[in-house]
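Part of the complex only, each chain left as placed.
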Amino acid sequence: MPRTPIEYRNASGEVRAVFDDIKRTRQVEDVNNFWKYLAHDPALLKRTWASIKEVMAPGALDPLTKEMIYLAVSVSNGCGYCIASHSAAARKAGMSEAMFGELMGVVGMANETNRLSDGYRVPIDPAFE
Amino acid sequence: MPRTPIEYRNASGEVRAVFDDIKRTRQVEDVNNFWKYLAHDPALLKRTWASIKEVMAPGALDPLTKEMIYLAVSVSNGCGYCIASHSAAARKAGMSEAMFGELMGVVGMANETNRLSDGYRVPIDPAFE
Amino acid sequence: MPRTPIEYRNASGEVRAVFDDIKRTRQVEDVNNFWKYLAHDPALLKRTWASIKEVMAPGALDPLTKEMIYLAVSVSNGCGYCIASHSAAARKAGMSEAMFGELMGVVGMANETNRLSDGYRVPIDPAFE
Amino acid sequence: MPRTPIEYRNASGEVRAVFDDIKRTRQVEDVNNFWKYLAHDPALLKRTWASIKEVMAPGALDPLTKEMIYLAVSVSNGCGYCIASHSAAARKAGMSEAMFGELMGVVGMANETNRLSDGYRVPIDPAFE
């Protein structure tokens, strides 16, 4: 069962091609553990990277905003690995500690008011339909 | 049980003061249903509004970014009312449809990779600690 | 596929026995929709009722406290049917509107601070281990 | 990035004022890690404590009931830190092991039946509207 990371030196050509593209795109020396574990299923690795690469590329939203949205969702889901890795990625993309604090404030309030809306069974205002 | 909205004309002075501040701050004619239902518990109404007002004020992050983070969390939590109201709020703050589409792409991928990380039990890279 | 409720008059003897026990235990005229849908799988119906009956019986916690915990979890999970049915059940067990408002306040804050703890990656204090 | 706790001796006056109020209100020697990490954002620290203090004060619900609801939500959300800290808080407020066991039973059943309701798409009974 997938318990150990697959390092570049032990990877198949198919996996190496994905690792190479990640390293080139992100300008990093090595890929992080997430990819080394997904490598147990090369099709999953390849598909996930292709999607992430497309989704996180600059577009109507800049990379920092995208990284902060990614982090906000990961915090809200309580995913330990993702919080650690996307905190680092957002910081690298320019998130200051003040920005992180405000992001956490928004994530906290959203989680609070999401439940208040559900609990009070608030009907959607016609203006929002 | 809280089943009906509390309208301004039927509200206590304490509730009206909060409604007035919401209308003034947001430059709106009337408060939306969320506040009319919370008004069943004036302390909850007052505290929630005070927190939201502080959290959503411009700071290290601009209002549009905050609204998009709020929306991203609400989508990830599947809160129907919150998705409707914060889609409207984010649009009002400047979110284009292209930005919404990219936001959805990030929220979708974050939810996917959060589970992949957990399922493969990926250990946190020393560089992220 | 299970799209319609199974009414008493159309139910098998096995299902009727469960319905009878629910009506007797709760002192109600008819079972609510939840049970009429579970009745599509008599084993699931029987097992779920047996567990609920045991869990919700008075013990170290009184029935009102149990109903409020049930409601708090249902609100936190955003389950529309469960929020409606357990609000009614908690009210019947003695929950006042003031108690509901405070319950919602606690559920909201718990959801907020749960995410703050995860996002700041707060280590558990030795005193709590 | 917030990786280390802020201890009282290194804290600003603004942070110390919050820490002092927590210690006074809860009659504890030191604040727990949660507050030492939030202290990286003094506004977040202050707002969160003010809300928690208000929400957890005795009212229509007693402190033990509030702590158990807090714990139930934290368990349901799978927040490790919160489960540890609120188990301790609930115990301090009078939760016995028998009460904890029954609380867990309710949380478990609520999570089970929340999904059964959603999966069978059970419509809300008119009596619950």
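Read from first to last, the chains carry the letters A, B, C and D; within each, the first residue is number 1.
Operating definition for what follows: a contact is a pair of C-beta atoms (placed from the backbone, for glycine too) under 8 Å apart; a residue touches a chain by one contact, two chains touch by 3 or more.
Keep in mind that this is a model prediction, so the values were computed, not measured.
Every protein chain here is a copy of the same sequence, 4 of them drawn, and the whole complex in this file adds up to 6 copies.
What we mean here is this: only the chains that are shown with their structure count from here on.
Although chain A and chain B share one sequence, what matters here is the overlap of their interface residues, and that overlap exceeds half of the numbers used. Centre-to-centre separation between chain A and chain C, using Cα means, comes to 34 Å.
Mean C-alpha position of chain B lies 27 Å from that of chain C. Contacts with at least two other chains are made by residues 2-3, 40, 43-44, 47-48, 51, 54-55, 77, 79, 129 of chain B. Within the complex, the chain A residues that touch chain B are 2-3, 32-34, 37-38, 40, 44, 48, 51-52, 54-56, 59-61, 65-66, 68-70, 72-74, 76-77, 79-82, 84-88, 96, 98-99, 101-103, 105-114, 116-118, 120-125, 127-129. Partner chain C is touched in their complex by these residues of chain B: 1-2, 40-41, 43-44, 47-48, 77-79.
Of all residues in chain B, those touching chain D in their complex are 3, 43, 47, 51, 54-55, 129.
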